[in-house]
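Below: the structure, in structure tokens.
Excluded from the complex is one protein chain; the other protein chains are retained at their positions.
Take a look at subunit A:
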Amino acid sequence: MRSTMRSEDLPILDDSTAQALRDSFSGFSGAGLSRRGLLGGAMAGGLLATPLSALAQTAPSDQGQAEITVDQARNAPIPIVVPSFGEGLGDQISSVVAADLESTGLFKVLPGQAGVTGVPDFAALKAQGARALVAGLAAGSGSVRVEMRLWDVLTGQQLQGTAYTASSANWRRIAHIIGDVVYERMLGEKGYFDTRIAYIARTGPRHRQITRLAIMDYDGANERILTSGQWLTLTPRFNPVRDQVAFLSYANDRPRVYLFNLASGAQRMLGEFQGISFAPRFSPNGSQVVLSATRGAGSDIFIFDLASGSKRQITNSGAIDTSPCFSPDGSRIVFNSDRGGSPQLYVMSASGDGVQRISYGNGRYGSPVWSPRGDQIAFVRLSGGQFSLGVMAPDGSGERILTQGFTIDSPSFCPNGRVLAFCRQSAARAGGAGFSSGLGMIDITGFNERPLRTSTGASDPAWSPLNT
């Protein structure tokens, strides 16, 4: 069914003015959806984004200029009104936009009157305490067209005006893309709502959990189970440029790293290793996988080149060297090693030179992951029988603990580096009662921790790059 445009609702300037505004307005570029394959979220057709002309007398403000910094918003969440985008689908879309913004802790969503299609009543919005307004209207059923305008209430300027057209099956993606636009215009950094999380779905008794590779939208919607659960399956990690995850499978009782193609569902073993290959992570450009493989009384770190199939061993300590992760520029690797006696964090060049220990706090460290911003390394630390989730600078300075619990593991950054997903597990009593395994998210400053609900037990979250 084709979308129906209700042109009478479209506020249109005279043609020459509108064209001039379009020319000056780069807008939100159309997002192709080719990477959302069969298993990653079925897509019928693409999603089109076109700029809308401004309504107010003032020209749209400079695209690059953020309204408020993230640090300011942490202290004082931005009051923003997100009225319903219309009945049915429109209401669902605006609800998801509101939930996206609210989930960051950086916005406070205020109630607002639906059906704002013209120039808003800024006086009333100011009186309400609003800083911004996301006005939108959704139309169509099989194919849906969503017009969105972001208004700065204080200046009366339209910060963004875009119409999105896509199959209505993709309404959640439209909502997340709108949320990302609002986040970026208000805060000056890319959002992370149009993303997914790969994880391990867990069912069954504690001593024999059925583990399945799974994927969902970043907010827990559209859960999909990808593997049968026949074999123990752990640690999915996203390829930053392809629709693919690397993960550990115990298939045929031979635990090895596999690659899973999210579009086709095909999987294949990554290279040939004598021992267990595990702890994979892609290089920033997606051309290599760094991983570890057991040997003797320890494990070594290797870099596997996907194009040539060749591998290069970069550590040889005789100890356990594992959990390697590239820096975002690809030049360095942080990893976990007990070469000094207890598991600690080390940084080295990507060729294995210049190894330096960076963790010196009280306890045993593990699961390091480098922020996509480059300035932080997240980790877990075990001390006093409790796990902590923390961050430190790549030179080991400035260690901060964000949250604690009985077991916390598997930190994973969202694409803009502002939020960590992680796994939290509770202690079991005899017989296994009381055990739970679930996912959570927390801002890297340690505020706004919240559970990420899944329909089964869950562990090993891996945040995807922004969808394309």
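One rule holds for everything that comes next: contacts are C-beta pairs under 8 Å (C-beta built on N, C-alpha and C of every residue); 3 or more make two chains touch, one makes a residue touch a chain; residues count from 1.
To be clear about the criterion, contacts and distances are computed from a predicted model.
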Candidate names "Putative tricarboxylic transport membrane protein", "Peptidoglycan-associated lipoprotein", "FeS assembly protein SufB" or "Dihydroxyacetone kinase DhaL subunit"; UniProt protein name, chain not shown: "Peptidoglycan-associated lipoprotein"
Contact residue for the chain not shown (choose from A:142, A:340 or A:432): A:432
Contact with the hidden chain (one of A:216, A:380, A:421 or A:439): A:380
Candidates A:50, A:157, A:407 or A:456 - the one touching the absent chain: A:407
Residue touching the undisplayed chain, where the options are A:90, A:191 or A:255: A:255
Touch list for subunit A against the chain that is not drawn: 205-209, 211, 232, 234-235, 248, 250, 253, 255, 275-276, 278-279, 292, 294, 296-299, 320, 322-323, 336, 338, 342-343, 364, 366-367, 380, 382, 385, 406-407, 409-410, 425, 427-432, 435, 459-460
